[in-house]
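Below: one structure in structure tokens.
Up next is subunit A:
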Amino acid sequence: MNKEKLLDMYYQMVLIRRVEERGAELYQAGKIGGFMHLYIGQEAVSTGLVAAREPRDRVITAYRDHGVALNCGISANEVMAELLGKVTGMSKGKGGSMHMASVEKNMWGGHAIVGGHLPIASGLALGDQYAGNDNVTICMFGDGATNIGYFHEALNLAKAWKLRVLWVCENNQYGMGTAVERASAVSEIRQKAEGFGMSNERVDGMDVLAVYEAASKAIDTVRRTGEPSLLEVVTYRFRGHSMGDPERYRTQEEVKKWQDNDPIGIFRRQLTAKKAATLKALDEIDARAEQEVQKAVEFAEASPEPGMEELFKDIYVEEV
Partner candidate 1 sequence: MARITMREAISQALWEEMERDPSVFILGEEVGVWGGTYAVTKGFYDHFGAERVRDTPIAENAILGAAIGAAMVGQRPVAELMTINFAFSAMDYVVNQAPKLHYMFGGQFKVPLVIRAVGGGGRQLGATHSQTPDAVFAHFPGLKVVSPGTPEDAKGLLKAAIRSDDPVLFLEHATMYQVRGDVPDGEYLLPIGKAKVQREGRDVTIVTYAKGLELSLKAAEDLSKEGIEVEIVDLRTLRPLDMDPVIESFEKTNRAVIVEEGWKSYGVGSEVAARIYEQAFDSVDAPIVRVAQKEVPLPYNRTLEQAALPQVPDILAAVKEVLK
Partner candidate 2 sequence: MADTIAMPKLGFDMAEGTLVRWVKKEGESVNKGEVLAEIETDKATVEVESTASGLVRKLLVDEGAVVPVNTPIAIVGSADEKIEAAAPAAGPKPKAETPAAKAAVKTGPASPTTTAPASAAGPLKASPLAKRVAREAKVDLAKIQGSGPGGRIVRRDIEAALTAGGDQPPAAAVGFTPVIAVSQADESIPLTRLRQAIARRMTESKTTIPHFYITHEYKVDSLLDLRRQLNNMLGEQEKVSVNDFIVKAAALALRQFPNLNAVFQGDKLLRRGNVNIGVAVAVEGGLLTIVCQDADRKPLRQIAAEVRSMAARAREGRVKPEEIEGSTFSISNLGMYDVENFVAIVNPPEAAILAVGAAREVPVVENGIVKTGWRMKATVSVDHRVSDGAEAAKYMQALAVYLEEPVRLIL
């Protein structure tokens, strides 16, 4: 991978981190409402994954979607504006934190029902099958979603109908407040793919380069074989499930242990070791990201709210 791309990946991870941190502040200041699920700690997963895709490959994820949106190329401005419910958000303020998307950037949301988007992911791939192309649909979801009916129906259909879906499970050890061991029949999520005769891999999600490599391989396999595959990415979220999570289900020591393995820190070390960047260059990228987020917040706060007529728009494509 060339240096530019590496540094761009680094920038994206730091951008995500800063957006999430500012988002948390704004939420606590009462400017963001509803549910908000922070990606802090998991930046390497979506960054590595999306970096491995071709622009024509579709990405769809669950509600912890701010990072994914940024990786797909949606601007920090639009992300911040949508969080603040402004009409300049990519969903016109009508979706909020959990419903970020851009057809143009091939990012298909942002979905709130656990597991609900998995059958839809099969559908995206089905549509591509009809269109006769070899686009891959990258479907991201958490460990908790692997226990719900949608998961099984979607994977089964994808295998039975030979749909090009890469199922990416972000195993951050907890489905909301319930540890994987307590909720799932098997703790190693990849094993579930075996039941569908589906190829599967497991990778360390704190190492963006490892993720990138595993994702590239997996996407390529899916594209070539026309068969779905499952990639389990082991990661950890440093903050609660969502804002307001009292986190009674895990210890501070455990969190600290994982924070010592901060993906951004790991990547910095790798970049400097590879001589891809100096610490100063990385700091400058940090500052740039900081600035971008600052501008995004200013943009969002200055943006107007949706007008009342927006309430009744977009219910139907064809109003009667």
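How these were chosen: all candidates are chains of the complex that A comes from, given by their letters.
The rule is simple: contacts are C-beta pairs under 8 Å (C-beta built on N, C-alpha and C of every residue); 3 or more make two chains touch, one makes a residue touch a chain; residues count from 1.
The shown structure was predicted, so the numbers you read here are calculated from the model rather than taken from an experiment.
Asker: Any copy counts here: identify which of 1 or 2 touches subunit A within this complex.
Answerer: The candidate that touches subunit A in this complex is 1.
Asker: Residue numbers of subunit A touching candidate 1 in their complex, please.
Answerer: Where subunit A meets candidate 1, its residues are 58, 89-95, 99, 101-103, 108-110, 113, 116-128, 130-131, 149-150, 153-154, 156-157, 160-161, 313-318, 320.
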